[in-house]
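Note that this complex is displayed minus one protein chain, with the remaining chains in position.
What follows is chain A.
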Amino acid sequence: MFSLLLKDVLILKKQFLLVLLFILFANYFMVFSTSGIVFIPGLTVVLTYALVVQSCLLDDKANSELILLSLPLLRRDIVRTKYFSLFFYALSSILSTLIFQLIKALLSHPTAFSLTWGIFLTSIFAASLMGSVYYPFYFRLGYVKSRIISTVVFFTLFFGSSFVAGLLNHHSQSPVIQALGKAVQWLHDLSTLGSTTLTLLFILLFTGSSYLLSRRFYQRREF
C-alpha cells in the first residue's frame, strides 16, 4: 500500500502545490463563508474531490493499471489505497487550512477562526461521503465513463443540500419533517463522545460498504 500511496503523492506533486495555493487564496479572502462550520468541510470536499479525480485521471491517461496489476500487488491493495488516499487528501486539506488559520490568528486577522473537533469530523465525514459515492463508479466503469456520472452525483450532493434545506423549511409542519427535526435535535444534544462515535460509525458504514462494492467491481474488471 505504501508503494501506491507514494505513487499518488509523486504523480500529484503539481496538483498538491495548486491545492496549497487555492487554500491560501480561499483562507485569505474567505470566499465561501465567514463560518468555519461551512467553510472547512466545503473546502475539504472540493479539494479532496479534485485530488481524487486528478489521481484517477493520471492513472487512466497512462493506462497504468496494466503496470500496477503486473506488479506484486493485489487488486484489493489498489482499491484500499484509493480509499486510504482519500482520507490522506482530506487530512492534508484540513491541516493546510488549520495552518493558514493559525497564521491569520497570529496576525490578529478579523476573520480567523479555530478548528473545532466538530468541524474536523464534519469535514472528514463529508469527504468520505463524496469518495464513497465516487469510487464504486470509478472501479466499475473506469475513469472516462465514471466521470459523467460522478460529476452529476457530486454536484447533486454539493448543491442539493440547499434545495433539501429549502424543502424542509417549506414543509416544516409535516410529521416526517418534525420527526427528522427531533432526530437532528437529538444528535445536536449528544455529548461530544456520542456525536463523535456516531459520526465515526457513519464514516465506517459508508466507506466500508463502498470499499467492499468497489473491491467486488474491480476484481471482475479486465484490462
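Here, contacts are C-beta pairs under 8 Å (C-beta built on N, C-alpha and C of every residue); 3 or more make two chains touch, one makes a residue touch a chain; residues count from 1.
Here is the rule we use: contacts and distances are computed from a predicted model.
S.K.: What is the protein name, per UniProt, of the chain that does not appear here: "Probable sugar-binding periplasmic protein", "ABC transporter", "Putative spermidine/putrescine transport system permease protein" or "Isoquinoline 1-oxidoreductase subunit alpha"?
M.R.: Not shown, but named in UniProt as "ABC transporter".
S.K.: So one chain is hidden, and I want to know which residue out of A:L21, A:V38, A:L71 or A:V184 touches that hidden chain in the complete assembly.
M.R.: Going through A:L21, A:V38, A:L71 or A:V184 one by one, A:L71 is the residue touching the chain not shown.
S.K.: Against the chain that's been left off, what residues of chain A make contact? List them.
M.R.: The list for chain A reads 2-3, 6-7, 10-11, 14, 58, 61-67, 69-74, 220, 222-223.
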